[in-house]
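Omission of a single protein chain aside, the complex is shown with its protein chains in their original locations.
For clarity, chains are labelled A and B in written order, and residue numbers in each chain start from 1.
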Amino acid sequence: MKNSLAEQIKTRYSDGRKIETDSLGEIVIWAKSPTDMVDTANDLKNDQETRYNYLTDLTAYDNVDGVDGDGRFVLVYQLYSLENRSRVRLKLLLREGDHAKSVSIHFTGANWLEREVFDMYGIIFDNHPNLRRIMMDDRFVGHPLRKDYSLRQRQPFSNNIGLHLGTNPLPNTNEGRVNLNDFYNPNVLLNLGPSHPAMHGTLRVMCRVNGETIEDAACELGYLHRAIEKLGENKTYHQWIVYTDRLNYCSSLANNVAYCMAVEKMMGISITERTMVIRVMAMELARIIDHIVCVAINALDLGAMTVFWHFYYWREEAYTMIESMCGMRLTTSYTRIGGMSQDLPDNFVARMKRFVEEFPKTIDEISNLLTSNRIWIDRTRDVGVITKEEAIKYSLMGPVARASGVDFDLRRDRPYYNYSSLDFDVAVGSNGDVYDRYLVRMEEMRQSTRILKQCVDRIPTGPIWVDDKRVKIPNKQDVYTKMEDLIHHFKFFMDGVDVPSGDAYSSIEAPNGELGFYIVSRGGPKAWRMRVKSPSFMLFQNFEQVVKGGKIPDAVATLGSINIIAGELDR
Amino acid sequence: MCNNIKIDGEAVEFVQGDTILQAAERAGKGHLIPRYCYHPGLPIAGTCRMCTVEVEKMPKLMTACSTIATDGMVVNTKSERVLKSRAGVMEFLLTNHPLDCPVCDKAGECELQDNNYRYGPVTSSFLEEKRVYSKAATKKLSPNITLNMNRCVHCERCVRFTEEVVKSCDLMMINRGWHKELTLSDEKLGLTSNYQGCLSDICPVGAHTFNDFRFKKRSWFLEQYPSVCDRCSKGCNISVHSENGVVYRFKPHYNEKVNGHWICDEGRLSYHQVMDATRIVKPLLAHEGSLKSTSWELAGAAVNYLITSASKVKVVIGTDATNEEMKYIQASLPDKFGKKFEFSSYCGYGEDKKLDHMLMMKDKTPNSNGASACKLNHLDGDLVGDCDVAILIRYGRSGVPQVKNCKKIIIIGVWTQKEIGSFGTNVEVVLPGLATTEKSGTYINCDGVSQNFSPAIAHLGEGLAVNSIISFFKK
Partner (left out) sequence: MSKDGSAMIFPMLLEEAAKWARKNSLWPMPFGTSCCGIEMMSTLSSHYDLSRFGAEVVRFSPRQCDMLLVAGTITTKMAPVLRTIYDQMLEPKWVLAIGACSSSGGIFDTYSVLQGIDEIMPVDVYVPGCPPIPEGFLYAVLHLQKIIEGKIPRALSNKPTHEDAVNAMTYKNCVSRTRDQVIKAGLTITPEYVSTEKSKQEGR
C-alpha cells in the first residue's frame, strides 16, 4: 500500500476509530457503530484521493471467545480501489441482538453478501431491500456458521420444492394491475429450475415472462451448499486443501495455489523459485481449461456442438498433463503449504512445449468457426449487456468485467509471484455483451499460452520445498526409515501446521475473477474463520438484472457466458 | 516477604521448598519446561535431563525438577544453550526408539512426539542399528498391562510408582547403560497391584499400554469430559473419553481432596457397565408373560394405573442415585399420588471401610452418605416385602434387594436383562434411566466431600432422567 495513502487514511479516519494493520500489513479500520461503518465506507468510496469504489467482500466472523473485543460478531468489509490499486478493511464489533445497517445503497453488490451473513450468522441488516435466507432453505432453524452450531447438526428439510421463493419475491406486475389468475394473462411464472439442461450446475432462476420476454427474475442458490467454510473451521490447514479443489472444479489448480499462497503469507513463508514457476504454470493451465469449458458450453447451449467436441480434445490433453503432475485429473490438490506435493515429471517439459505449440492453432480454428459467424453474432451481439458502470456497481471482476470495459486484472495491478517479470497483455472489451465475453476469453487463452511458453523455457532447478521446519513435509523415504522424520510427519498431519494469530486477505486472478481467501486465525492448527470470496457469487447477483427485458434463449446464452460454477457459488 | 523467581523475565511467586519446575507449574508456566521423569505425584528423580534450564550465575545447566528455587533466582528457558540441550536430549532418546508411531497407542498424546516436534531435530543422523530387546519387545506383564520395551525411554516413572505410591514393588530396572531393561520383580506373579492402569497414564511413551484400550481407538478421535467415578464410595474424579456417545476409557482427573492423580483399575473398567449390551434402554411392559418394548406413554399409563390402584407402595432407591434424584423422587411421588409411599435406600455392601492404603473402598455405591443426607432410611433387613407395588430404583452399582410378597414390581434405572430376570414374573414395567456419565447431579463421598458433575456423553437409547420419567406417570 502506498505510504501516502496509508497516511491519508490514518489522518482522516482515525477520530474515535482504531486503525491497525493486519498480518500482511494492510490497513484495518475499526468503525464505531453500524451507521459509522456505512458512512465510512461511503466516504472512502467517494473520497477523490482514496476512491475505494469496489466492494471486494462483505463477511462476518464469530467472536464468541471475545478476543477481538466486547462483541459477539465482527462484521468485515473489504474495499478495493481500482485506480490506486490498494485495499482497505473495515471492521465492526456487534453484540448479540445488535442490528447492522445495510450498505447496499452505496454498493449494490452488498445485497446478496448481506443476505449470506444474515443466513449464516443471524445478523439483521436494517434497510436491506430483501433480507431472506440465501443458502439454506426457509425451514432451516438456526445459523450454521455460528460457533455453537455443530458441523453435523442436520435438520428436517422440506419434501417438496416450493414454486415461489420465500414470501413474494416477485411482485405481481410492474404496475400492479394485472391479475395473475386471469386465464388470458400472458404473464407466466417460469421456473428455470435447479435441474438444468444446460449443465451449469444447480442454479434456479424464477422468471416472470410475458410471452417469451422476461420481465422480472429472481435467482435462488444454495442447492450445492456443502458447508465448505464451516469445514474450514473444523479441519486443519492441510486437510482443507482438498476442499479448495471442489470450489471452482473446472480449474482446481488455481484454487489450490490461491489457498496455499494465503496461508504461506500469513506464516511469512516465501516459497522457492522452482515452486513459484510451477505454480504460475499451473494457474495458467487452469485458466485455459476453465475458459475452454466456458466457451464450449456456451456454444453448445446455442447449438454449435462442433466447438464442444473440438475444444475438448485439448482439455483431455491438459488433463493428461495434470494427471502426470499430481496423479489426478480434476480435483488435483497439487500444492502444499510451503511447496508442492510432488515435483514435475520428466516428460512434462516436452508435453508442455507441444501443448504451447499446437493449442493456439485450435484457438484459431474455433475462432474461424465462431467469430465472424453470422448466426453466432446474431445470437450473442448485444445480448446480456453489462455496462461498465453496472459492473463496478455490482463489484464484478474477471473476464466478464473486462468485457464490459473495466480494466482490472490482479496479475498486472497487484502482481504476485513472478507475474511482474512475465510478458502478457490484458484483454479488455467495450460492449459488455456475450460476444465480447467470448472474445475476451479467447484472447485470454492466447495470452495464457504466451505465459506458459515463457515459463516452460526457463523453469529454475532446485528444491521445491522451502527449508522451514514449520511446514516442510519430510520425504517418504526418510519417513519410513528415520525416527524424527516419522514423528514430524505424524505431527504435521495429525495435529496440523501452526499458523500465528491474526487475519489476512489474499487473492489471485482466478479464471473467473478474483478468488480470495480471508483467513482469521487464533493460533493453532485450525482456522477460526475461513472465508472464500468467490467471483461467481457477485456475477450471479447481477444476472437477475441482466436478463430483464431479454428473451429466455438470451438468458441461456448469458448464463453460459458468465460461467457460474455452482461449487464456488454456494461453497 | 514475597518469594520470587524470574522465569523468562516474568516474576513468579513460589512457596518455600518448591523446585523451579513446581514454581513454574504453580504459576501456570509448566508448558515452558518439557520433562519426562518428573511427575507431580511421584518422588523427584532428575534422570532424564530434559527439563534443564539456564540459571544465572550457575555454570552448568540445572534440572528444573530438582533445583530448589531460591529468592531472586533468574531462570531462562529459551536461551540457546537450553534449546541445544533439549535438541541433544531428544536426539539421543530417539536414536534407539522404534518407528512404532503408526501402531503405537500413545500416538497423538505422546510426550516424546510433542517434545520432538517442538524442540527436537528435524531429521536423524543415526546410521547404526537400533537396540532391540528381543524377549521384552511385546511382553504381557499382567492381564491388564502390556510392555513394549523397545519404546521405553528409561524415565523410571513406573518403577517409582510401584515403589512409592502403590508400594507393591512389582517393577525394577536391571542391567546398566545400553542394556538397561525393565522387568518384573517376580515373573510368576506379574503385576499385583490394583492400580495397574495408572502405569499407562504416567508412562510418557507407549511402553506401558492398558490392554483394555489397546488398539481400540486413536486418541484424537476422543472427546474428553469430566465426571465422577461411581464404582465405589470414594468418588474419584475421572475424565471420560468418548466418541459419539460410546465410551472408550476413563482416565483420572486430578483432585487434591479426593483421589490425587490416580484411580483404581476397577473404576477404570467400570465404563463397561454403561456400555453393556444387555442394559435395558427401552421402556418395557409385561404382556402375555414376557416383557415387551413399548412407548413411554403406555408404560407411564401402566405405572399410573398400578400406583393409583395400590394402597401401599414401597420405593427402594439404591445408594447410587444422585442427591437430586433422591430428593425429587421423595417429593414428587407423594405429590402426584398421595401418601401411600414408604421410601428407603439400599446399598448391598454393608459397612463401609477402606480396603487398602490408597483409594479402594468396600462400599461399591457412590452415594451412601448422600442417602443419609437426604433422610432416607436404610432398607430393613435387605428385604422388600408385603406391599401391593414395589418400585426399585437403581443406577447400576447398588445391590439388588430381594423381593417377597409384592404383587407387582416396577423397575426404574440402569438394569441388565439378567438382573430383571431374577425377579421372575412379578415385574410389570421397566423404565430405563441414565447412568452417571449421562446425567448431572451430586454425590457425597465417603469422606463427606460433595461433588457436582454434568453429563459426559449423550445417552444412546431411550432412557430419560427421573423427572422426565415421573412426568409420564399420568393417565
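The working rule: a contact is a pair of C-beta atoms (placed from the backbone, for glycine too) under 8 Å apart; a residue touches a chain by one contact, two chains touch by 3 or more.
This is a predicted model, so every value here is computed, not measured.
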Worksheet, complete the sentence: Of A:Arg152, A:Lys361, A:Arg374 or A:Arg458, the residue touching the omitted chain is A:Arg152
Practice prompt. Looking beyond the chains shown, say which of B:Gly300, B:Gly396 or B:Gly441 touches the absent one.
Written response: B:Gly441
Worksheet item: Which of A:Leu5, A:Ala31, A:Ala60 or A:Leu224 sits in contact with the chain that's absent?
Response: A:Leu224
Worksheet item: Of the residues in chain A, which ones touch the absent chain?
Response: 135-137, 144, 148-161, 193-195, 197, 199, 201-202, 222-228, 230-231, 242-243, 245-246, 249-250, 293, 308-309, 312-313, 315-316, 319, 329-331, 566-567
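The criterion applied here is as follows: only the chains that are shown with their structure count from here on.
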Worksheet item: Inside the complex, what are the residues of chain A that reach chain B?
Response: 469, 472, 474, 478, 480-488, 490-491, 494-495
Worksheet item: Hey, which residues of chain B end up touching chain A in the complex?
Response: 91, 94-95, 97, 99, 101-102, 107-108, 112-114, 116-117, 120-124, 126, 220
